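Here the complex is missing one protein chain, while the rest keep their positions.
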Amino acid sequence: MTMRIHVTVNGTEREVDVVESTTLLDFVRDDLHLTGTKECCDLGECGACTLLVEGRAVNSCLMLAAEVEGGEITTIEGLNENGKLSPLQDAFLAKGAVQCGFCIPGQVMAAHDLLQRNPHPTLDEVKEGLSGNLCRCGGYVQICEAVLAASEVS
Amino acid sequence: MLPDSPLFSYARPSTLEEALALLERYGEGANLLAGGTDLVVELRNRSRRPEIVIDLKRVAEIQPAITLTGRSLTITAATSMTDVQENEHVRAHFPALVDAAATVGSIQIRNRATLAGNICHASPAADTAPALLVYDATVNLTSARGTRTVKLEGFFVGPRHTALQMGEIVTSIELPLPRERRAAQFARITRRRGVDLATISLCCMVEAGGRTRFAYAAVGPRPFVVADESGVLADPSASDGAKDEALRGLIAHASPISDVRGSREYRAAMLLVMSRRALRACIEKLRAA
Partner (left out) sequence: MNPEPIGASERRFGGRGRVTGEQQFIADIRLESMLHVKLVHVDYGHARIVSIDTKKAAAVPGVVRVVTAEDLPQPMPRFGPVHDDKPILAVEETKYHGQPVAAVVAESKESAEAAVQLVRVEFEELSGVYTVESALAPDAPLVQEPELRPDDPLNHTNVLNEFRAGWGDVEAATADVVIDNVYTFPMITHFAIEPHAFIAAPDDGGVELWTATQNPFQMQRLIARVMGLPVAKVRVHSPDPGGAFGGKQHPKYEPLVAFLALMTGRPVRLLLTLEETFQEVRRTSCRIHARTGFKNDGTLAFQDIRGDFLMGAYADIAERVIAKGSYLACGPYRVPHARVVSRALLSHTTPSTAFRGFGTPQVSWAHESQMDDAARRLGIDRVEIRLRNLPRKGEEFLRGDVPADGDWAESVRNAARAIGWGSPLAAGRGRGLAVAIKAGPTTGASYAIVRLHSDGSATVLAGTSDMGQGARTVLAQVAARELGIPIESIRVVMGDTASVPFDLQTSASRSTVFMGQAIARACAHINAQLREMAAELYGAGPAGVTVERGVVQLTGRTETVGDMLRMRFKDVKGEVIGLGSMRSEYAPDHPLGGAPHFFEFSCTASEVEVDPETGEILLIRHVTVADVGRALNPQHVAMQDEGAAVMGLGHTLMENIILDGAGRISNLGALDYRIPTSKDLPLEMHSLVVENGDGPGPYGSKGAGEGGLMATAPAVASAVTEASGVVIRDLPLTPERVWRAIQERTR
């Protein structure tokens, strides 16, 4: 059995039939084919599946797709406008925050939420804001630098 | 089972009446979803296999709200941990709850997780429980049979087990406003500094009148609260030795176990160390105020 949900995805209104028990993560990756959102721990511990629901960062593995009915979600694919990188995305590259890249969409979305709510965070606030996003390649230093650099641009 | 057949069905009631009717109909086959940060994991790993998941977030009566009503603060069941952390009334009157809420998972989790869900999940390690307990929280419950209020202390029955009866829904948590000057301190031990489950967590409250209470989590089957009947803990003339003895008396109510997060011995030792520190912090805060 499926149910129809109405959701605005990266600015576009969508009507999609979804199996009721589908998680938001599976919905985004398997049904919408937006694979920038990544799957790792499936427990809400790693943050790789972070996207925005009503503008707030959430772990999409911890939500059912049905919960976003009538709402709005933004995935990593929705951040760059007309093919131009957002200042945050650009800062991640400029500061060398990106290695394998698997955690990066989640990191960028968490950082996006942080800067929306706190446009000029301190280093400690950045560390707190990103503490739900694991990275195994880097030492987090460059990721924090990137977020601070982006906060100076915006 | 067809690939497109769901593991469970999903309902999104918009009123309490609808939610209660669903709960009545499905009984034990129903699971309630508020923030979902615990439930969805259990649905995924199939440790829970409900017939229906009832999503409470659209229920009008419990929409996110934190309201000051005369002598208490009411936090509705759909209120997220982030909302609790950021609320000015909570910050003004229940700062230890803010500190405790800030340790529940990551920001992504706190944006979804609800305070009510945290207590309904009834994890022995629930981080908000010690703060809520020392603040004398009560839980408002509704069922088709009517409403009732239980003290949080009595709400926790055992690991993952609450006093919620069949057909009941938590609608809000209520915190009485302070009657006198007081200070509270939340403290915990974890394996790392970032997001972690507590090895132990506790909250201490000292009132200007001399009453001291401690609540503990992750050191027994359920979070619990104990009061210092002796009055020694808040007594400025009491020696450190006397205070330690009083603390040992309180900690004796804990029954920590050994698991991958820590051994029984370590937990027991940390109970004393962190209780001491929390007490000291409370007394200093009271003095400074």
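Each chain gets a letter, A and B, in the order it is written, and its residues are counted from 1.
Quick note on the criterion: contacts are C-beta pairs under 8 Å (C-beta built on N, C-alpha and C of every residue); 3 or more make two chains touch, one makes a residue touch a chain.
Keep in mind it's a predicted model, so treat the numbers as computed, not measured.
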{"item": "Residue among B:65, B:150, B:197 or B:286 that touches the chain left out of view", "value": "B:197"}
{"item": "Positions on subunit B where the hidden chain makes contact", "value": "1-4, 46, 189, 191-197, 199, 260-263, 266, 269-270, 273-274"}
{"item": "Missing-chain contacts mapped onto subunit A", "value": "19, 29, 33-43, 45-46, 48, 75-77, 79-80, 85, 89-90, 92-94, 96-105, 108, 126-128, 130-144"}
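One rule holds in what follows: only the chains that are shown with their structure count from here on.
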{"item": "Subunit A residues within the subunit B interface of the complex", "value": "1-3, 19-23, 42-45, 47, 50, 56-59, 61-64, 66-67, 69, 110, 113-114, 128-129, 131-133"}
{"item": "Of all residues in subunit B, those that touch subunit A in their complex", "value": "4-10, 12, 33, 36-37, 40-41, 43-44, 53, 55, 57, 82, 105-109, 111-112, 194-195"}
